[in-house]
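Right, I'll just put the structure down here and ask away after.
A single protein chain has been omitted; all remaining protein chains appear in their positions.
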Amino acid sequence: MTDTTLSSQESIFTSTAKDWSSDMTTFKGVPWGKAMMWIFLLSDTFIFTCFLVGYMVMRMTVTEPWPVASEVFALTVWGVSVPLLLIAIMTFILITSSGTMAMAVNMGYQRRKWAVFWLMVATAALGASFVGMQCFEWPKLILEGVRPWYNPMGAPQFGSIFFMVTGFHGLHVSVGVAYLLIVAIRVVRGKYDHTNFEIVEITGLYWHFVDLFVVRTEA
Amino acid sequence: MRIALIAILLFVVTVGSVVFNFTTPFHFDAIGSNWELIDITVYITFIICGIVFVVLGLLMAWWVHKFQYKEGKFAEYEPENASLESGLTIITTIGVVVMLAPGLVAWNDYIHPPKDAYELEVYSKQWTWMYRLPGADGVFGAAHNKYVEFDNPFGMKKDDPYGDDDILILTDTVKIPVDRPVKVLLRSEDVLHDFWVPSIRAKMDAVPGMVTYFWFEPIVEKMYEVLCAELCGRNHHSMRGWMHVVSMEEYGTWLNDQVTWAGFQEGQVPLSPEAARGRDIATTNGCFACHTIDGRNLDTGPTWLDIWGGTVTLDDGTTRVRDEAYIIKSILDPHAEIVEGYSPTMNVPEITEEELQSILDFMRVLTSEPVKTEPAIEGEEGSVDLPEGEPTTQPTEEPTTD
Amino acid sequence: MATVEVPYQETVPLHHPKTWIGKYIFSQDHKIIAVQYGVTAMAVGLVALILSEFMRLQIAFPGWEWMDFFTADHYYQAITMHGMIMVIYLLTAFLLGAFGNFCIPLMCGARDMVFPFVNMLSYWVYLLSVIILMVSYFVPGGPTGAGWTLYPPQTITAGTPGHDWGIATMLISLAVFIVAFTMGGLNYITTILQARTRGLTLMRMPLTVWGIFIATFLGLVAFPALFVSAVMMLLDNFLGTSFFMPAIVSLGEKLQYSGGQPLLFQHLFWFFGHPEVYIVALPAFGVVSDLISVHARKNIFGYRMMVWAIVAIGALSLIVWAHHMYVAGMHPSFGYFFATTTLIIAVPTALKVYNWILTLWRANIRITVPMLFALAFVLTFIVGGITGLFLGNVIIDIPLSDTYFVVAHFHMVMGVSPILAIFGGIYHWYPKLTGRMLNDTIGRIHFYFTFIGTYAIYFPMHYLGFIGVPRRYYETGISDFYPQTAHDLNVFITVAALIVGASQVLFIVNLVHSYFNGKKAPANPWGANSLEWCTPETPPRHGNWEDQLPTVHRWAYDFGVPGEEKDHVPQTVPRRKAS
Partner (left out) sequence: MATEGQQHPIKIYFLIWLLLFVFSFFSYLVDYLDLQGNLRWFLIVVFMLLKAGFIVAIFMHMKWERFALIFGILLPPLALVVLMFLMAIESNYAWSSRVQYMGEDPAPKPKPPPHMDHGEHGEDKDH
């Protein structure tokens, strides 16, 4: 079959118009599951962004002081307080997991089942350790007196937003970990042998999306 | 050809609606403020929309009748007609512009109060109204819900010097002078409310945690009933107040009787804390849906002014001394003795013994003898200098975000 | 892309259930799911209908001893449940859950939804949300009485009935509904985009599918805002966070909140809420377009314009939300922006109205029961839309907001029009669904009662708004803005509402009676063109089509094509070479 990417003669508008006015499928070469996942992610984007709008409005309307993030999220390593260290590590982990996921997708299309399996397990492990670090971060803040309804450093909304958004994101990650593991096992069991392993890509889409939001939320 | 029932129906409904519009007594009542522009915009919209409605309704009726089914007939095959469609688009767009333009102009007026407007704060809470004026210096003292106490009903910030001369009006009745633009600032102690006087046309929600505003200029001297137009809980429908538009002279006299925040703190309190509590309880139980405390006997219930002591005529013609026992009985068993001219419509309130005592405390102070207070604003009786110029508040820095 | 491509569906095997339960209860067949959705929605709709009759009795006869049990608390709980049920659990569920499920695969020539299992789950989760909602009536304090807009701080403070448990069940139920809707909605969209049959381009799709398509899309992007606000409000209520709650003193008691922003909730709510009203309007537009075209035996006028209008309305509806907040104390300058966008949206809507009416011109109109409903829809929609123009123009909204004018507006445009479209659609598709015709005479009587009755309810109600009667008033009392004549008008309205409500029994009787005793329906009783009328069997069996999916050669509106023998040419008929 021909390359589904943009061929040089078509402008982006004619190609779009052609696809949307064709019969049977609008997204050419996109399997049902993948189309559905994209649309779901679109919907999820709206959820996350609405949370972020909440964050922004809180941040801009409260008159009580907002804590300085680099101080709150500092870790003391060997007696030196390194600002934002924890968040940096967490970001590192998630970005790495995105890398392994992307490779898994690639291997999937080469039908290298075991490579897919191990890469997906690695991704899941990284994801799990991310959730683990959250389990470290939460008690740390709680011990410092931050609560969803209260925050010793100033505006209570800091605590509310923090727990709500990270909690929601952590939930996504946890679901993602389960999803990854299930798909990984089913891949080696040969459940998808009759397909093109799009399922790996679909899982990947979800995972990258979750990753994407760490980028936006921890700001 | 037989006329289809539905064609007749469409015709009757269209024409009937127009007839109803012209015969019904229900239209805006006489305007009581400067907002004619609103009425004009409504009028323009009425005309445009009315014409469109009649034309479309009649066309439908007519065509449904005219093009009824005939066996073997083919409808005209005309999928598209570009010129007709674009023509209609243009006409509609013009219609929209004609309606929108005056609306936006009026809105521009609406959100920009004139420079010489004086400020009046409407303070709302479940389920009553109170008012505050900035006093001689023309500047409101800062006030915040977090400072609200029994002895600080408006939540005045105590160390703010601008607040001392603020005039507190602790009843649901306010007087405002005719022909003076007023910028109404709205505050809420608890939930959303909305200060609404139909004849004035203007309204706005009071939002806790914010101060909102609107402005108008009353042009008729009249006692207006104030409604609450935003659902605010179980007694939303009984959250009434009174806005009395009066002449400048009357306004001045009235203003002189009001207490300032400084005076209030010094004990020129119209209400003791217990009485204030009683007042709150009466408010939350919806008593003021039927009773007033300023001497007006509503159709719904007798006033509470001077309720303590004196006598009352009951509907069986007997006269009864209004002692404590009587009043308690009137509250807890309202249908036992009915005041002349009323019917037993009052429900038994669900209040505790303690709350009942507070209400009684409150009723005790409701006498028509004038409360002795110092004049709120220096100056001659009857002539009041309203603060002129820029509606001022405390100077603040430029808002920045961070 | 030539048509060498084989539709993917022909290559996937259908999962055929073996047991009765698998066939009719936990069914994955889109038609059964549609019926399940429809029946559940009608059942809750009936609850809401009964609530509205109680409300009307209270408004017309305040203090009537028979209504003594109906306190202010009950009243506010009733309006809240009535509004929420009608908008979400009846209209959204019916138009998308029932019509969407039934029409999309059939009209797109698909065997089923792309993921039937998820589709089935969607229904069961929806049922769960309905059950949670109904549980509100049994929790301590009863259901919430905050109005269907659920504005904080009122929603969760002590002055409101159901402020602790009622609101929790409401919010949880909504969140569950959103999950259900998302599962269904992803299916609808993917099916429409990726599982059409040969030859069915988007520009040949019936308008019903278009309306449902855009409405579903709107749902997927609008419900998240509601979801988020529901989560935040639950946290405010149970964890004591202060997203929407500033420092307040509630009934003399200082609450522990500080610094929240009540307007944020309103923005999020209406960011969902306005698209929501189009979610219920667009499918109705689609259904009515099809009904008018089929029963007028004429092609829908300006099909392309109709499609683009739907798309434009959908897109614009995402940026008009704050027209519900003109008097909410938001940033004053927003008034200009939202008034302008709101009135712009009236232009594509107006075009749709024109096109419906122009379709009647030189048509060959069969006045069937579905056609009656469609015609009534157009008229009531004009009235409702036009009153929307009043409200959209920001300065006019100032005196009219929160009065009965608004109540009349949205009942005309939402409580009457889409309901009429639903009735019309049921009368139209019932033969295909069950294989039997609905009784025509009962149908007509039902129509006249419903149309005349609802018009009598809501047209005069606008005028109560003009004199300033505020909405959500348990009782108005006598005062100078509320004369005795207004009171009489309310009595009239209530009587009309009672009659209309009672006449719905006719409809239910008709549905049940005809199911067993109705005339046997032919495969294509109305002479329509779209694919659902071309199924090999009536009612269509599981999988809808034979081995091969149908092939589409034309749009769905070839009525009265010159030179043809019959006045309609189904979509599956190939075009003639010559023309």
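Before moving on, here are some points about what is shown:
Order of writing sets the chain letters: A, B and C. Residues in each chain are counted from 1.
Basically, a contact is a pair of C-beta atoms (placed from the backbone, for glycine too) under 8 Å apart; a residue touches a chain by one contact, two chains touch by 3 or more.
Computed from a predicted model, the values in this text were never measured in an experiment.
For the omitted chain, the shown partners it touches in the full complex are A, B, C. Within the whole complex, the absent chain has one touching residue among B:Leu10, B:Ile167, B:Leu185 or B:Ile281, and that is B:Leu185. Among A:Met36, A:Val57, A:Ala128 or A:Val173, the one in contact with the hidden chain is A:Val57. Contact with the chain that does not appear here is found for just one residue of C:Met55, C:Val221, C:Val353 or C:Met461, C:Val221. In the full complex, subunit C touches the hidden chain at residues 8, 217, 221, 261, 263-264, 267, 271, 318-319, 322, 330-331, 334, 337. Mapped onto subunit B, the footprint of the missing chain covers residues 140, 142-144, 157, 160, 185, 187, 209-212, 393-394, 396-397, 399-402. Within subunit A, the residues in touch with the undisplayed chain are 1, 3-6, 12-13, 15-16, 19-20, 25-32, 35, 38, 41-42, 45-46, 49-50, 52-53, 56-57, 59-72, 74, 76, 81, 83-84, 87-88, 91-92, 95-96, 98-99, 101-103, 105-106, 108-110, 144-145, 152-154, 196-198, 201, 204-205, 208-209, 211-212, 215-216, 219.
By definition in this document, only the chains that are shown with their structure count from here on.
Centroids built from CA atoms put subunit B at 50 Å from subunit A. Inter-chain centre distance (subunit A to subunit C, centres taken as mean C-alpha positions): 34 Å. The set of subunit A residues that touch two or more partner chains is empty. Among the residues of subunit B, none is in touch with two or more other chains. Contact residues of subunit A toward subunit C in the complex are 20-28, 30, 32-33, 35-36, 39-40, 42-44, 46-47, 50-51, 53-54, 57-58, 61-64, 148-149, 155-157, 159-160, 164, 168. Residues 63, 72-73, 76, 145-147, 151, 153-154, 157, 159-161, 246-252, 254, 258-263, 296-299, 301-305, 327-329, 332-333, 335-336, 339-340, 343-344, 346-347, 350-351, 353-355, 357-358, 360-367, 372, 375, 378-379, 382-383, 386, 389-390, 393-396, 398-399, 401-403, 448, 451-452, 455, 459-460, 463-464, 466-468, 470, 472-481, 483, 485-486, 489, 557, 559-562, 567 of subunit C are the ones touching subunit B in the complex. Subunit C makes touch with subunit A in their complex at residues 1, 3, 5, 7-8, 114-115, 182, 185-187, 189-190, 193-203, 220-225, 227-229, 231-232, 235, 239-243, 256, 258-261, 264, 268, 271, 552.
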